[in-house]
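Complex shown without one protein chain; remaining protein chains in place.
Our next item is chain A:
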Amino acid sequence: MTMPPPSGAVRGPRKHRVSELLLILLAVIISAGAYALVGVGTTDEVPANVYSYTIWLAVLGVALHIVVWWRASYADPVLVPIAVLLNGIGLAMIYRIDMALESSAATSQLVWMTLGTVLAALVIVFLRDHRLLRRYTYTSGFAALLLLLLPLIPGLGRTVNGARIWIFIGPMSFQPGEIAKILLAIFFAGYLVAYRDQMVLAGPKILGLQFPRLRDMGPILIAWVASVGILVFQRDLGTSLLYFGLFVAMLYVATAKKTWIFLGLGMFAVGALVATQIFSHVQQRIDGWLNALTAEEYNKTPGGSYQLVQGLFGMSDGGLVGNGLGEGRPQVVPYANSDFIFASLGEELGLIGLFALLLLYVLLFERGMKIASAARDGFGTLFATGVSFTIALQCFIVIGGVTRLIPLTGLTTPFLAHGGSSLVANWIIIGLLLRISDNARRPQDEFATGVLPTLAVDEDESSSTGTRPDTVTGGGAGPDHASEGGRA
């Protein structure tokens, strides 16, 4: 048997767990400060429940921190603090809109945040190895389609603002598409990691571009056409754009062929052109985007540019440093606490605040990509890329829409916006990224998660050299290992 090296001489990577805790606490302090300032700005006094609010946020953050320390101690240290801070700033802004509109969205958002962190913790506790998800490749693809179909069931789904993407169970409402996003990422990652070689090497060459064979592409194309088709049918173009981007990005990462980017952009252009011809609401959005500042568009109801322009006015009123929390008038914009929360934040926190938030998103995405590149298996790489790309693309679509860079489509700003399904889905994504990063950064001898069997090799082994303890745990690495079956 091997002699272990001198104890302590071989060090693992630094875990940064204490940094994580301190960053979480700082995030809680900033969120609580924002909350208190909202109270001061709107009613001239600090909200009475600021202490219980702060304690609750801290409990959520620290509890998640402890779970990560317990079950995923090598996980990336900045994911949780960033998520807590974005969520906390969002809560403060939602509370601020509540104060103006006398609604109670912040409470429900806090409940959803609690649910989200609990789910993230459950992912870390029960999903010991992200590679387990690969077993459910087709199951997830199928489940994603079912989830997307749910809102079309009469009685369960309901049309809200022209889009039929909600399901209502009693008082609760939910957008199943947000969860379907994660499941689709699992499906794409699992499928692509198994078939990418066939997709890259085999297939006809047209115009100098290598296309995969239809049978290699088939399942993924079906899943994608079905999901995007359902979404178009439900009139949720933002989400279908998101799925489309996810699909193209994962194909590109899996095959490393730029063909897919050009092809994707081409297909997008064709799709967008067709959509403007077929759907009146798409045409409306584009008109409202191009001619936003004309009186005709501004006064058109419904579907004019009133919301967009009010958001722009708000941001310009905010300027560099903003009006101060609770001192602007962001509630003038319809959906100021969900779709347009970024404009509301721009009005009250100004460019300085917005840039800090944008940087947080950039850092979150950077961590996602870093985790993807550090993952030891192709599935982990693709999956981490997929889910972090959805966050980035979602930011681009929403913030681009609100700032009039691209036409406006209804999507939520990750973690900031009011909306339970999106918040829960994004927290689950954080949990999954934590799990993948833990597995990627864990040193070899600690890596045995023990949940994956040593595959069929064990059978080959037992027939040739008798049973063998295990390959993964790293316990026995002596010369007693003989053939592992030459399955090249």
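Assorted remarks:
Basically, a residue touches a chain if its C-beta (ideal position, glycine included) is under 8 Å from a C-beta of that chain, and two chains touch if they have at least 3 such contacts; residues count from 1.
Assume contacts and distances are computed from a predicted model.
From the set "FHA domain-containing protein", "Peptide/nickel transport system permease protein", "Energy-coupling factor transporter transmembrane protein EcfT" or "ATP-binding cassette domain-containing protein", the protein name that UniProt assigns to the chain left out of the figure is "FHA domain-containing protein".
Interface note for the absent chain: among A:96, A:134 or A:285, the touching residue is A:134.
Of A:41, A:203 or A:400, it is A:41 that touches the chain left out of the display.
The omitted chain makes contact with just one of the residues A:122, A:274 or A:356: A:356. Seen across the whole complex, the unshown chain contacts chain A at 2-14, 16, 19, 22-23, 26-27, 29-30, 33-34, 37, 40-41, 44-45, 77-78, 81-82, 85, 131, 134, 197, 321-322, 324-325, 349, 352-353, 356, 359-360, 363, 366-367, 370, 373, 376-379, 441, 443-447, 452-455, 457, 471-475, 477, 479, 481-488.
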